[in-house]
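For this view, one protein chain was removed and the others were kept in their places.
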Amino acid sequence: MIPLEYYVALSALLFVIGGVGFLVRRNALVALMSIEVMLNAANLALVAFNRWRFEHVDARAYAGQDHTGQVFAFFVIAAEAAEVAVGLAIVLSLYRLRRTVRTDEADLLKN
Amino acid sequence: MSTSLIYFWACAATAVLGGLSVVVAKNPIRGAMGLLMLIVSVAGLFLPLHAQFLAAIQLIVYAGAIVVLFLFVIMLLGPSASTPVDRRGTFVRAASGGLFALAGGAFWVILARAVGTGGPAAPDPSFGGIDAVGSVLFTDALVPFELSSGLLMVAVVGAVAVARGRQGKRSMSESELEVARTSVPLPDPADKGTGVFSHEIDDRDAGGHAR
Amino acid sequence: MPSLFPVNDYALIAVILGMPLLGAFVNGVWGKRLGEPAVKLMALAAIGTSFLASVVTFFALKGTVAADGEAKLVWSAWEWMHTTGGKNGVSVPIDVRFSIDQLSGVMMLIITGVGFLIHVYATSYMAKDEGYARFFAYMNLFVFSMLVLVLADSLPLLFVGWEGVGLCSYLLIGFWYQTSANAEAGKKAFIANRIGDFGLLCAMFLLVRYTGALDWHGISNGAASLLNPGEGARVHVWPLGGGQYTGLLHFLQPKSPVTISAATAVTLALLLGCTGKSAQIPLYVWLPDAMAGPTPVSALIHAATMVTAGVYLICRLSFVFVLSPFTMMVIAVVGAATALLAATIAAVQNDIKKVLAYSTVSQLGFMFLGVGVGAFTAGFFHVFTHAFFKACLFLGAGSVIHAMHARIHDGNASQDVRNMGGLRKWMPLTHWTFAAATLAIIGLPFTSGFFSKDEILYRAYVDHTVNPMPGLASRPHGGVFEPPQWLGPVLYWVAWTAATLTAFYMVRLYLLTFWGEFKGWVVGRPSMLGWPAHHGGAKGEHHEEDLSQPGYAPHESPWQMTVPLIVLATFSLGAGVLNPGFGIERQPMEHWLEPVFHAASEKAVLFGHGNDAVWAADMMWKLAAISFLAFAIGTAIAWWMYIPSRGEPARRMAEASPGLYRLVLDKWRIDELYEATVLAAVDSLAETSAWVDQAIVDGLFARLTTLLVGISGTLLRAFQNGVVHVYAAFMVAGLAAIGWFFTVPHPAATVVDAGNDDYVVTAAPGIGYAYRWDADGDGRWDHEGFEQGDTTLKLHVEPGKTMLVRLEVQNAFGLVRAKKIHVVARPQAPISSL
Partner (left out) sequence: MESPETPVFSHEDRASWQARLAVIAVVAALAALAARMSHEAVPVLGAVLIAALVPRQHGWTVRVPLAAMAGLLALFVVRMWPDVAEVADATATSPEGGHILSWMIALPILGALAVLVLPRQAEGAQRGLTLVVMLTTLGMSLKLLSVSMGRGFHFDENVAWIPRFGIHYHVAVDGISLWLLILTTVITPIATYASFGSIHARIKEWCFSLLVLQCGMLGSFVAMDLFLFYVFWELMLIPMYVMIGVWGGSSRIKSAIKFFLYTMFGSVLMLGAILYLAYDYARVSGGPPSFDYFELQRVLLPLHVQGWLWAGFTLAFVIKVPMFPLHTWLPDAHTEAPTAGSVILAAVMLKMGTYGYLRFSMGLFPEMSAAWAPNLAGVAVLGGIIYGALCAWKQDDAKRLIAYSSVAHLGYVMLGLFALTAASIEGSVIQMVNHGVSTGMLFLLFGVIYDRRHTRQLNDFGGLARPMPVYAALFVVATLASIGVPGTNGFVGEFMIITGTFASNMLGHFNGVQATGAAIGVILGAIYMLMVVQKMFFGPVSEKNAKQHDLTARELLSVAPLAMLIFIIGLFPNVFLSQIKGAAARVKDDFDSRIENNPPPMFYEGPTKLMPRRPEAPQPATAAAAPH
C-alpha cells in the first residue's frame, strides 16, 4: 500500500508549483490556471487524509464522518468552478479595457 | 514493487509534469493542456484512495467544464493572450516564489511529522462510493450543498454581468476613456487581431467614439 | 412655663428660629402682592415675636441654670447626615440640634433685640425704595441665619448659619444691584467670607478626625486627644506626604518633618475662619467696601451681629483655643495690630460710613485682643456693649445721610463729612444720641465702652496664657510653647495708642458732622425760581441739584428712626453696669458666663510674673488711670484741632507730608497689595491653566492624534502601487512570517492553583511542539526524549516554599528553546470570605 507521506509530499509539491506559478507568471490566465493547480493539490491532500483517517481514528462524531474529506473536496471543486467563471469574466473585461492580460497593466486601483 | 506503487508513481509524474507545463508554457494553450493532464492524473490518484465518486466528478467538472472554459477564453483573446517576456520586477517575483517554495517545504515537514507513518489498510468496498458520499451529501452536508448551488448561480450571474461589457446605451465612461487613452500603446492597424473580439475593435475605430 | 417646654426638647427655639424664616419666606415670595404696609407688619411681627420668645427663653434659661450651671436648653429637629471620624473611623452623626446656654442666650438677645430696633428704623429709612419687600425678606433671612449660627449645637450647623449670614450680606450689600460697583462689593464680601469658610471647613475635618465628634459636648470630651503626645495628634505640615519621597530631590526635605500639634492646626484654621467673618488683618478688606449697602444693613450686619460671629466662635470653642497658647498669642497680636491699623485709617477718612466701618474693624481688633489674652468674658462683654453703641452710631449716621439725601442725591457726596457740619441745630435727637454713643465708644468713664475696653486693656497687660496640660503636650524637643513675658505690656501699649486714635477720630467725626457751620447748601426759604426744578424731580431721578440755590434745612428723621436711636443710646451709656470690673464684686456678666468659660480659663490663663495676684491687683488702678489718659488726650487733640482752629492743623499736616497722607487716605493701599500679589497670582494661574487646557492638553490628545493618523495614512498609501505581484509578494512575506512565528518554539507555561496546595503547570501548545520537563528543579531532565503530548505537570507545593520547574520545548525542525518557571506558594493567609 502507498504510505500517506507520498500523497502528502505530492500535494505539497503540486501546491508549491501552483504557488510559484501564480507569483512568478505575469499572465492573468496563467495565474488562474496555477490557482487551479493549487486547489487540485489541496483536493488530493483532503482525499488522502480522508482515506488515512478511516483506520486511525475511530471516534465517529456523526454517522457520515468517514467521507468528510471527500465531501469537502467536492465543495472545493464547486467553489473552484464558480471562481474560474468569474475570474475569466474579469480577465475578459480587462482585456476589453486594456487589450492585454498582463497583470501589471491592471493598476487602476493605484494608490 | 507492487503495481499500485508503479501506478502511483506514473500518475504522480504526469501530475507534476502537467503542473510544470502550466507554469512554464509560453503559449497559454499549452498551459491549458498541462492543466488537463494534471487534472486527469489527480483523478487517477483518487481511485486507489477509494474516492471513485470524486474521481468521476473531477473528470466531469474539472476536465470537462473548467479546462474547456479556459480554452474558450484563450481562443477569445487570441495572440495578446500571451504576454511578452518582460524582465522588470523579476527579483521580486523570484524572491516571493522561492519564499513560497521554502514555506511549502517546511509545511510538508510539519505535516509529515504530525501524521506519523503506516499505510492505510483496505476498507470495505462501499467506502468512497457514490451511495456513501451521496448519502452524506444530502444528510449532514445538505446546507453547504444548497449554499454551493446558490454560489454557482451568483457566479454565473456575475460572470455574465462582468463580461457582457457595454452593449447597452452607455459607452465607456469618461474615466475609462481617459485611462484607456493614456497608458495603452496603440496597436498598429496592420496587426489585425485574430481574436474573436477583433471585429469589435475595428468597429470602434470606425465608429470613432472609442478613440 | 417650663412644663410646656421641657429642657431637653425646648420647642420654643423652633419659634425663635421659625418666625424670621416665615417672615423672610412670606416677604420674599408674596412681598410684591402684599404691599408695603403688609410687608412692614410681617417683618416687624416676625422679629418681634422672635425677640419676645428669646426673652421668655432667657428667663427659662436663668431658672434652669440657677439649678445646674452646665444645663442647656436643647431642641433637636432631625438627623441631618453622618460622616466618618475619630481614631478607628467610627460613624459620627450630625443632626440639626439647637442648644441655648449662657453665651448663646446673651447673643440671642442682642441679635433679636438690636435686630428689631434696626428693622423699625429700616421701615422708614427704606420707605420709598422699590425693592422694599425684597429688602425685608433678606433682613429677616439674615436674622434667621444669625440665630442658627448662634444657637447651633454642632460646628456643621454653625457652618450653615455662618454661610447663610455670608450669603445674606452678599445679597444685602449688593441690594442696589443696578450699579455694578455695589454688586462688585457684594461679590468681594462673599469671596472673602468664603476664604474664611475654607478655614472653618479645614477645622471641621481636623476636629472630626482627632476628637471624633463635632457637637460642642463631643468636642470638649475629645479635646484631650487633640494634644496627646506621640504621633497621634501631630499634623504633618512639611514635607507634604510625610517625607516618603525618596526621589531625586529628597535632600530638600528637612531631616525631621515639620509638624504642629493638632490643637494648633485646628485653632489656626478656626482663626482663619474668624478673621474672614470678623474682618481682621488678613481678610478685613471687604468690610469698608460693604458700606455700599443700605445703612440699616451696615448697622445690623457690619456692626452689631455678623462681624461678632468670629468672636462668638472663639468664645464658644474657648476650651479648644486654650489648648494652643501659640494660637492665643496669634489672636492677640492680630487683634492689636488690626485695632491700630484700622484706627490710623479711620483718622483720615472723610466718608461718615467709612469712618464707622474702620472703627468697627478697630473695635473688633480690641475684642480679638481681649479673647486672645484669655479674657473671654471681657472680650465678650465688649461684643455686648459694642453692639449697642456701634449700631447707634450707624443709625445716627443713617439718619444724617437720610437728611442730606433730601438735596444731595449722589450716593458718595451725601455721605461726605465735608458737606455736613452744624447739624445739631436742626437734628437735636440724632445729635444727642450720636453724642452719647460717641462718648461710649471713646471710653468716657462710667459709660459701657469705658468699662469693657478698660477691662480688655487691663487683662491684656496682666494675663499670660499657658498650656493647660503641660505634661501631655511636650513636643519632641523641649517644652510647650509659651508666649514671652514682654508680650503683655507690648499689647497694652499698642492697644492704648489705638484707643487714643479711636477717641481722636470719633470726636473728629462728631465735631465735623454736628458742630461748625453747615457746608451742605445755603439754608433759607427756596426761591420761587428754583421751584419746578426742585419739586418736579420724582424720587428716582438723579439730577444734580443746583446747590447754590437756597433750600430747606436738613430736617429731623421721623419717629421710627429716632426712637431706636434713643433706646440704643441709653443702652450704650448704661450697659457698663453689667460688668464694671475694677474689683467690684458684683459682676453679673462675669458670673453669668463663668460656667461657659471656666473649662477654658481655669488652668490656662494666669496672671503675669508667675500668677502673682497681688501684683495684678495693684497694677489695675495704675492701668485704669493710663487708659483714662488715652481718652483725655484723644478728645483734647480732636477738640483743639477742629473747634478752636477749625481744622487748620489737619490741613497743614496733610500739606506737610502729602505722600503719607495720601497713603493713609488710600487705606495703606492694602487692597492694591492684594490685587498685585494674591489676586494677580490666582488670575495668572487661571490664564495659564486655561491656555494649557486649550493648547497642550487638547492639542496633545485631540489634535496631535488626528495629525498622527493623517501622516500614517499618507505613508501607507505609498505601498498601494497597483501591481498585483507586489501585493502577492507582501502576502507571501506575511505568510512566511506567521509560519516562522508558529513553528519557532515558544516555551510558556501558566500556573493554575487547583486548590489545597497543588498547582497545575500547563505548557503553551504549538504546531509540532515536543516538551521536556525538569519537575524537581534538580538540573536533570526527567526523561531524555521530547514527548509531544506531555504538556501538563501537577505539583504539590507546601505554603511558604518555592518550587523551581524547568521546561524545554522542541519544534518540528528540531530547534530547542529552554525556560525556567517559578511556582511560588505564598504563605496561605486565610482570606476570610467577608
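Some points to look at:
For clarity, chains are labelled A, B and C in written order, and residue numbers in each chain start from 1.
Everything that follows uses one rule, which is that a contact is a pair of C-beta atoms (placed from the backbone, for glycine too) under 8 Å apart; a residue touches a chain by one contact, two chains touch by 3 or more.
Not measured: the values here are computed from a predicted model.
Although it is left out of the displayed model, the omitted chain contacts the following shown chains in the full complex: C.
When the full complex is taken into account, the listed residue touching the unshown chain is C:195, out of C:195, C:224, C:490 or C:599.
Residue-wise, the contact with the chain that is not shown comes from C:174, picked out of C:20, C:105 or C:174.
Although one chain is not displayed, its contacts with chain C can still be listed: residues 22, 26, 29-38, 41-42, 78-85, 89, 91, 130-131, 133-134, 156, 159-160, 162-164, 167, 170, 174, 177-180, 182-184, 186-187, 190-191, 194-195, 197-198, 201-202, 204-206, 208-209, 235-236, 240-244, 682, 685-687, 689-690, 693, 697-698, 700-702, 750-753, 759, 823-826, 829, 831-834.
Here is the rule we use: only the chains that are shown with their structure count from here on.
Measuring from the averaged C-alpha position of chain B to that of chain C gives a distance of 90 Å. Computed centre separation for the pair chain A/chain B is 8 angstrom, with centres defined by C-alpha atoms.
Chain A and chain C have centres, each the mean of its CA atoms, that are 86 Å apart. Among the residues of chain A, those in touch with two or more other chains are 19, 23, 26, 104, 108.
Residues of chain C in contact with two or more other chains: 723, 725, 728-729, 732. By the touch rule above, chain B contacts chain A in their complex via residues 4-5, 8, 12, 15-16, 18-20, 22-23, 25, 28, 31-32, 35, 38-39, 42, 45-46, 48-51, 53-54, 57-58, 61-62, 65-66, 69-70, 73-74, 76-77, 80-83, 86, 88-89, 93-94, 96-97, 100-101, 104-105, 107-108, 111-112, 115, 117-123, 127-128, 132-133, 135-137, 139-141, 144-145, 148, 151-152, 154-156, 158-160, 162-163, 165, 172, 176, 179-180, 183-184, 187, 197, 200-201. Against chain C, in their complex, chain B makes its touches with residues 89, 92-93, 95-96, 99-100, 102-103, 106-107, 109-110, 113-114.
The residues of chain C lying in touch with chain B in their complex are 723, 725-726, 728-729, 732-733, 735-736, 739, 743, 767-768, 812-813.
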